[in-house]
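What follows is one structure encoded as structure tokens, with my remarks underneath.
All protein chains but one are shown at their positions in the complex.
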Amino acid sequence: MRNGSIVTHVVMALPLLLLVGFLVYPVLGVLILGLVVGPGSSFQDVMSSQVTHATLWFTFLQAAASTILAVVLGLPGAFLLARLEFKGKQAVRAAVILPFILPPIVVVVGFLRMFGSYGFVDSVAMALTGATESVVNFAAGVPGIVLAHAFYNIPLVILLVSASLERLDPDIEDTAELLGASGIQKLRRIVLPHVMPSLLGATILTFLFCFMSFPIVLALGQGRYMTLEVLIYYAFSSFDFGMTSSIAVIQILILMTLAIAYAAAMRSDKKDAGQTSFIKTVPIAELSWPRLLTGILYALLIGVIVVGPMIAVIDSAVFDPVTGQYTLKGFLHLLEVEGGLLPLTNSLFYATLATLFSVVVGIPLAYSLRSRSGLLSNSTSVMILLPLGVSSITIAYGLLRFIAVPTGWAANPWPLIIIAQTLIGVPFTARAIESSLRSIDPSLLDQADSLGASRLQKLFFVELPLLAPGILVGAAFAFAMAIGEMSATLFLRREQNVTLAVTIYENLGVRRFVEAGAASLLLLVVCFIAFLVIQRASESAFKGAI
Amino acid sequence: MVSVVLGGLAKEFTDGTHIGPIDLTLEDGELLALLGPSGSGKTTTLRMVAGFITPDHGTLTFDGENILDVPPRERGIGMVLQSVALFPHMSVYQNIAFGLEVAGWSREKTIIRVEALSDLLGIRNLLFRRTREISGGEAQRVALARALAKEPQLLLLDEPLSSLDPQLRETLQFEIRKIQRELGVTTLYVTHSQSEAFAISDRVAVLDNGVVSQVGAPEELYNQPKNEFVARFVGGGNVFAGEVVRNTGSEILVHVNDWRFQVSGTSQSGSHVVFSVKPEDIRIGLGERPDAPAVEVVSIIPLGGVHKVILQFGNHKVTSITQDEDLIRMLKENECSGVWFTFESSSASLLKTD
Partner (left out) sequence: MEMTEYPSRRDPKTVITAAAVVVVIIIAAAAVIMFNPFQQRTLTIYTYGSFMDWGDNNDTDFFGPFEEEYGVDVVIDRRADDANTLVAILEAEAANPIADVVIGIDNILILEEAAKSVLEPYTPTNLSLIDDSIVSALDPEHYVVPFDFGLVTIIYSMADMNTTTHPELANLTFADLADPAMARALVTEDPYLSSPGLAFLLTEIAVHEKLLGTDWIDWWSDVKNDIDIQPGWSEAWAAWYDSATKHMMVSYGTDPAYSAYYTQAEPDVGTAPIYFDGEHYAWMQVEGMGLVKNGPNPELAKLFIEYCLSPVVQKYVALNQWMFPANMNVELDSAFDYALRPDEVILLNELLGQAEIAENLASWKSEWNDIIRG
């Protein structure tokens, strides 16, 4: 960005202004409301409270444990996905992201049926040991919480890391081998450094998601455990805005630390990925026996942890626990306007626009992240991560009170819902595009300059096409986040704004389990198709971007 | 089409490396080669001329007008880089047409021009290929066509042929020269290959450690190197250093490595001098001669038609080039000992002394 033209600066500033207007301002409003104006606990009280400390500690620990588990279990998957060549790889890739979009309430149900007492795994164990009572229960307490978090985030690790791994230059690998590097050495000195940026990103995102977790902790913990987010909801229900805001401040501080550390790590990482190189792949048929066995064992493990609950979700679409029978009425309900058509239309409409905006906003933000100015880079990093690291109820309340109500949008707040969904996709698009930016050969940009291209032409004809892989990866995640978004939509929506995720939640609230299950299935199908489409697009743009 | 004057261009980098001051003049229509080893500042100089690096000091004019404030896209330059840098997501046609399209040329005019250029460079049949489907040599030609599309007033080439095989290099050197002459476009050609610079350029500027060591026509540099660096780098030459023992006015006797050589030129007795002798002026033979130093053969390198014989003279390596096949055979049979070398005093060029 050599030219300092007005237009360039405006374009770069626009997303930042958007973030400030629709994110920083509402959140600040809530904070001020709680800390300065509102009734409720004072900041000092909250900060000095034993409960706050204990909760903060627990939140941190369980997030750390969950993150470690997700990374440990997800990394092999990333390697497998990048390295192996097999039919249906695209479908597998599209399927891997699916757990990520499920609303937590659905995951809880699936988890209990799979891992809980007398669930599937337990039944198998009971059959094997001949016991008449429950043998194993992996869906309870801290193990259950950590496992459920892993379920959610293993896909994130797999997809983000494999996307980066696929860019590993085969020449580098071959050279390393020729120089005598063993498998372990290659891993340590070539592969891991290569994927470090994306691994770091995946780790931080996973940590954030687990840190902010709420329904899973309460439900699987059977009420014995509490995270900061739970405290916020408690405070919110009790109209204690002081406490809500105080804890939000804690969340923001933690988020800022993570974001700045992440930005610093990304800035210091000077490696550029060869954008058109593709890692050496091995067809499954050519694997040696020990390798094949390890691979199968791993696939089984992941199958149990990830696929199992998914199957439980699918099963819940047709099995009604109330009557104890299989039925199709869930799907019939989907065919009704209010039951399925309206939520589906809304979901698609909001999520598609949100994804589009995430990408459009993400491009200038990616440049901001790459800026040499530490201030710009850091503050961008913090702001884009804010929607993920601040309680969604805080953001939603802020949006409602400080934007929807004054503007009159509150009567039909669909623009705000789209904005809220855009905000949670931005961290993905901005970072994915930033990663692509690194791999653009600067001489291409110089060439475009010397050939006389204007800033806009250069962006349009050279940079954007080369950014296509990053754009598509980011778009995939942004879509997943948008279509699965529940908390903000739940809070803001009037009845005509209902989305699939909200419908699932509402149905569960009145024990319409099959209807909820059917809607969950529809959600999964819609996403699956969307990811297949995105993969196709990225294949033609630049082979295997996702 | 344009004359370019670099006046004392200098740039200091944050890691301490320093380029310049560079003083250089490119005449309208000439091909000037910037020759030097890696790290000598050739690419930096080129990028300063292009406008991608802003110099800290100095002036840069195109036809007398200051060009330093003009952004690259308005300088009317065409560039071919070492990495070729073809736009990977575009076809060959789109690459060549790029400059024209962003300038708003009409489709018809663009097509005509692209076709003409691709004819000129012999790549007409490649127009619809993707960039990953063409060979290295073809890619270079495409890059050249792309750079020439808008009839630039200045062509900047940064080691464009260094990754090609010698055969192809020679062919393309010839073609580049031919096109450049035909179009009459002022060209700055960066290379580290002396033979390449000599093959195609009107003049050569030798860069050493960020400054211009010598500028001149290739023969000038070869025959009359002004200093040791040029002699070594350009001449591939043998550089000897020693003390003047006797000065007869038109010749001096220089003590080098226990031997005394007669060198034409004059210098004070007792002073330290450096002189160079071109390899083809070094005569070698078998046996012993009282008036020639005895040396050992280190290696014999066939060069296609001639042989390069490298001799060990004390701690010096001396390179000789000979066409004498019999001599070579004898050298090989005799297991490379008992060899002498000598040269005419007039073949030795006295270089700048300290």
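Letters A and B mark the chains in the order given here, with residues in each chain numbered from 1 onward.
Throughout what follows, contacts are C-beta pairs under 8 Å (C-beta built on N, C-alpha and C of every residue); 3 or more make two chains touch, one makes a residue touch a chain.
What you are looking at is a predicted structure, and each value in this text was computed from that prediction instead of being measured.
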Chains still shown that are in contact with the chain withheld from the display: A, B
Identified contact with the non-displayed chain, of B:S91, B:Q153, B:N238 or B:S276: B:S91
Residue among A:F331, A:F461 or A:F531 touching the omitted chain: A:F461
Among B:L127, B:L207 or B:L311, residue touching the chain not depicted: B:L127
Contact with the hidden chain (one of A:Y262, A:Y367, A:W414 or A:F428): A:W414
Touch residues of subunit B, complete complex, unshown partner: 91, 93-94, 97, 101, 107-108, 111, 114-115, 127-128
Sites on subunit A contacted by the missing partner chain, in the whole complex: 39, 50-51, 54-55, 105, 108-109, 112, 117-118, 134, 215, 218-219, 222-226, 233-234, 236-240, 321-322, 324, 349, 353, 356, 397, 400-401, 405-406, 408, 410-412, 414, 456-457, 459-461, 490-491, 494-496, 505-506, 508-511
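Quick note on the criterion: only the chains that are shown with their structure count from here on.
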Residues of subunit A touching subunit B in the complex: 2-3, 275-276, 441, 443-444, 446-454, 457, 461-462, 465-466, 468, 541-542
Parts of subunit B lying in touch with subunit A, wherever the complex brings them together: 50, 52, 71-75, 77-79, 81, 83, 85, 87-89, 98-99, 102-103, 132, 146-147, 149-150, 156
